[in-house]
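For this view, one protein chain was removed and the others were kept in their places.
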Amino acid sequence: MNDSLFSLLNYGIYGTAILVILIGLYGALVKKSLLKIVIGLSVIDSGLNFLIVALDYYKGGTAPIFSLGYLNGTDKLMVDPVPQALVLTAIVIGFGVTAVALSLVIRLYRHHGTLNIDEIKDLKW
Amino acid sequence: MKKFIVIILLAVLGGYTANIFFDIGFGEPHFVQGVKPVKDIYLSETVSNLNVSNTVTAIVVNFRGFDTLGEVTVLFLAVTALGSILYKRRHQVGKRSVMFSASSIVTSGSKLIFPAIVLLGAYVFIHGHLSPGGGFQGGVIIATGFLLMLLAYENFSIGHNALSIIESLAGITFAGVGLMGFIGGGTFLENFLPTGILNNLFSGGVIPIIYIAVGFKVAAELTGVIYTVLHEKGEVNE
Amino acid sequence: MVGTPVLFVAIPLLAAFLIPLLGMIWKELVRIVPGLVLTYLLILSINLLNYVLVHGPIVEVIAGWVPPIGINLVFSAFSGFLVTLIIFLGFIVWLYSYRFKRNVDFEPAKKYFLLLMMLITGSVGIVLTGDIFNMFVFIEITGISGYALTAFYTGRNSAEASFKYIFLGSLASAFLLLAIMIIYSQLGTLNMADISSKIHLMKPVYKITSLIFFITALGIEAEIFPLNGWAPDAYTEAPGPVGAAFAGIVVKASVYAIIRYIYTIFDMSGSFDLLIILGMITLIVAETAAIRQNKLKRMLAYSSIGQMGLVFVAFGFGTEEGVFAALFLMFNHAIIKSLLFLSGSYLVYNSKDKFIHEASGMGKYLPITSFLFALGAFAIVGLPPFAGFWSKLAVLTAAADSHMLLIIALVLIVSVVELVYYLRVVNRIYFFKKEDHVQATRPSYNGMFAMLILGVIILVIGFYPDAITGILHKASADLMDKSKYIQDVLSLNQ
Partner (left out) sequence: MIYFILIIVLLLLMIGASVYAIVQKDLLYAVIATGIISLILSILFYLLQAPDVALTEAAIGVALTTIIFIITIRNTVRHEEEEDGNKKFKSAVK
């Protein structure tokens, strides 16, 4: 892969990640359905995880695993393992939060019989 | 009207953030000059000190093991929170409220695949320190196996007590191994066992032990999440 | 030394994993064990605080890796003071709710005590940790416990309040991760002391962006004005003791996080002014909202937000007197606001909507509770012989030293506003006739005991403020000395 294409990837990858975050934010802020809001939050999480993992990459780097083949080889550049470890944590935490949010959606539906926030709004914002 | 305001705000925020990340750059070293990033230490210490092949595992379990303890707690709390939020006084456990009717092809196919999935999950978390994967990944894979069985069979059930016992025991193992580090080395979560030879199954000291405990815990917790949600009655209250 | 700081996190976690097993043996254990854990931690924290005040901070290393590599915990005079305060309040809340949930079944009771313990542990972790990503994990622990506790009662509004909280909480964690990654992408480290020693190498754009993201994210939990939409609903809908726990524990931990970022990590000129502006807006908006409320807990919630605004203003002076005043305010707010929530929830115990007028005439039926509520109300307004007076005086002195006359005027005006709305409630309690449809419920003995402890502390601090000022002075000196913090943590590396 030559350099000019690679620099295009700079814009492509970060741009996509941030666009996905923005699309999720838009969904979470504008949509009326509770489930759609949770979907928006989950999309934000996806974009964010992509953004973080994109920070780990070094051109020509390999996965940070010292297998036997790697130890015998000559190529010694590895990608940054720290963002990967952080994203691992973030994904699992995001799943926990999503599960709790969905259980709240179920309970709100149980009480109100609708998912539309305009009909639910009993409390002032 | 609200939509336009939101779109303009998001465009400003997105443009600003994107500008920053374009500046950081993709695929090139982005740390400022004269800084020694911790990742170099992690990469060198993983092989030389811990005898673990997978650096991500070493970071997750040992260097930043405290995060993982917290993360496992988050999942544990999520299960507890789910149970507390969806609690009803007359809780009819055992009767599934959400059914997905499955044909015989699906049921017999699931029966065939299920042991393979569990085995794969176990493999992934036992070899967490050697190959990609580990406790989280293996635990999640096992949970998907149980998910498959729960979807395919209407009367497939898991003892709720058994799940919570596995969860508790795995958690106690993690925290207990951490506290044993005090005796063995003087700090919490210290790797006090001999680390063995690189790329052997029995290597890495306490790392495989903790990751296996994490695997059991994650599997039990995620199965618990699905189980709780599946048994939720979807009717509107009077 | 009798223990190490990591026990503040490890012991509750171990207990949390044990509680489901213990509950299978004897059901009462799920209520007792959290109390035992909190008692032990309270003793431990007082011991460690005594040690730290004499010998200097304890820096604990985890997994045997010295700071820039591994995670470290810092128990200094500042963080130790907050940890002791948080655990003390946690103990009080546990004591209060020991029989509060008596009528509830076993399963919810187990979950309630487990989540309450983890709420406290998460907040303690936020205060103790010396690593920004670890702080994120603890914020999530606190958050999830908070969401679940808010939705604990299966009334219809509690789930909605909790949904608002979880919505803002998710956005907060997204911003927090972004800020953490911007810092990591520049400095290659996640340790606070290490970042603090290298922050001058970062480009200003990155610094400003990450600081703004941090404040946005943490401001949601710390109830800074435009981001506190969740707080009044959550305080209103959560069980009474949980409201006290939010006001006394979660908010304190989040304020600590913001202060740590601004004082220790970022060396930005202008961030102190930002704190003052944010604090003033929060103060004005919250107090004007509080005076319009007709529900007791909502009023207390807005009052709590306003107090946090005042804390931010005091931190924004950037001087040692300012920090002292802010810490004194935090201490008083934690004690007094908890007392108000705890006693207030008995005043409107049986009413569904918790209106203020439903508490009228309770002075005759619940004499001690009403007296404690009135005590708390007078103390938080800052009437002379009570604890709140000394902290407001400290704020005024600090403002005068920094030549901020506008703030002095503002604080005085706000005190008058507070006096109006608190006196309105106290007046109703003592001089109005009880409404017929409302029934008074006597507090349980343990609840009464918990409130009495808080009341005694308010009186003691009121008549003898020196009991606490010594520790506060040391804590504020500890926060101001940034280079010592860096050196304490990074010296382990040599």
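Chains: A, B and C, in written order; residue numbering restarts at 1 for each.
Everything below uses one rule, namely that a contact is a pair of C-beta atoms (placed from the backbone, for glycine too) under 8 Å apart; a residue touches a chain by one contact, two chains touch by 3 or more.
Keep in mind that this is a model prediction, so the values were computed, not measured.
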Problem set entry | Visible chains in contact with the missing one | A, B
For this session: Have a look at B:158, B:180 or B:226 and name the one touching the chain we're not showing.
Result: B:226
Exercise. So that we can see where the missing chain sits, which residues of subunit A does it touch?
Worked result: 1, 5, 9, 12-13, 16, 19-20, 23-24, 26-27, 31-33, 35-36, 38-40, 42-43, 46-47, 49-50, 53-54, 56-57, 61-65, 79, 84, 87-88, 91-92, 95, 98-99, 102, 105-106, 109, 112-116, 119
Problem set entry | Chain not shown, touching residues in subunit B | 54, 56-57, 97-98, 124, 132-134, 136-137, 140-141, 143-144, 147, 151, 222, 225-226, 229-230, 232, 234, 236-238
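Simple rule for what comes next: only the chains that are shown with their structure count from here on.
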Exercise. What graph shape do the protein chains here make by touch: line, ring, star, complete or other?
Worked result: complete
Problem set entry | Whole-Å gap separating subunit A and subunit B, where each centre is the average of the chain's CA atoms | 16
Exercise. Going by the touch rule set out above, which residues of subunit A reach two or more other chains?
Worked result: 21, 25, 51, 55, 82, 89, 93, 96-97, 100, 104, 107, 111
Exercise. Among the residues of subunit B, which ones contact at least 2 other chains?
Worked result: 17, 24, 30, 37-39, 42, 64, 67, 71, 74, 77-78, 81, 85
For this session: Spell out the residues on subunit B that touch subunit A in their complex, using ranges where they run on.
Result: 2-3, 6-7, 10-11, 13-14, 17-18, 21-22, 24-30, 37-39, 42-43, 46-47, 53-56, 59-60, 64, 67-68, 71, 74-75, 77-78, 81-82, 85-86, 130-132, 136, 198-199, 218, 225, 228-229, 232, 234-237
Exercise. In their shared complex, at which residues does subunit C touch subunit B?
Worked result: 4, 6, 9-10, 13-14, 16-18, 20-21, 24, 60-65, 68-71, 105, 107-108, 111-112, 114-115, 118, 125, 133-134, 137-138, 140-141, 144-145, 147-148, 151-152, 154, 159, 162, 178, 182, 185-191, 198, 201-203, 205-206, 209
Exercise. In the complex of these two chains, what residues of subunit A are touching subunit C?
Worked result: 21, 25, 28, 34, 37, 41, 44-45, 48, 51-52, 55, 82-83, 86, 89-90, 93, 96-97, 100-101, 104-105, 107-108, 111-112, 120-123, 125
